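Of the protein chains in this complex, one is absent; all others appear in place.
Showing chain A:
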Amino acid sequence: MEWSVVTGNAGLLAAATLNTVAIAATTIVLSVVLAFPLALMRDSRVAPLRVIAGIYSWTTRAMPTLALLFLAYYGLPELGIYLDPVPAAVAGLTVSAAGYNMEYIRAALKAVPRGQYEACRALGIPFPLALRRLILPQAMRILLPPLSSNLTLLLKGSALASLVAVNELTGQAMALISDTYRPIEILIVVAVVYLALNGVLVAVQKGVERQFRLPA
């Protein structure tokens, strides 16, 4: 073992880790924000909206995430849209994750008893307010476990960004390996960083889930 390849490149690896965190965090936020209206559209009374959301959900979940990343990076320029590597990676990962997130959100909204929706209507509470103050807090308890397990998948998914020329943790690792020919040391460090980030994400989840738990 020759740990100097790690200590000597600690700065590069740290910067790459920050990139990974930034990509994962942006994707996590954007994919939930994008998934929410899609989930509402999926059960909308307006048929075209329902169809669009249905097609979106089916195609994005059927396609490999890597295919979506390539579509954003290699495919969009064909339509005259040129994205830099990082935005392309974030776009691909977000579109992919939103397809799953919208199904979890939809299932959670459906799991709130119908009577709750009817009571809101009977009390004349406008739908947006009802959603925010009454439905969502109840749906959250059902939504959080599947949603957060999908978000840890997103952290792992951010490694795919290295394949569209983003210099995040895995990409940096590949570059360092071809420079130094010390794959073992570098990959061990990278694995530890991913597992640590994963641990942080799981701890955050636990905290958030506790927030939404019913008082015993």
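Keep in mind that, in the parts below, a residue touches a chain if its C-beta (ideal position, glycine included) is under 8 Å from a C-beta of that chain, and two chains touch if they have at least 3 such contacts; residues count from 1.
Please note the rule applied: contacts and distances are computed from a predicted model.
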Among "Sugar ABC transporter ATP-binding protein", "Heme exporter protein C", "Polar amino acid transport system permease protein" or "RagB/SusD family nutrient uptake outer membrane protein", the UniProt name of the subunit that does not appear here
"Polar amino acid transport system permease protein"
Across A:M140, A:M174 or A:V208, the one contacting the chain not displayed is A:M174
Who touches the missing chain here, A:I52, A:L187 or A:V208?
A:L187
Full-complex contact with the absent chain, from A:L49, A:L71 or A:V208:
A:L71
Touching residues of chain A against the unshown chain: what are they?
59, 62-67, 70-71, 74-75, 77-79, 152, 156-160, 162-163, 170, 173-174, 177, 181-184, 187, 190-191, 194-195, 198
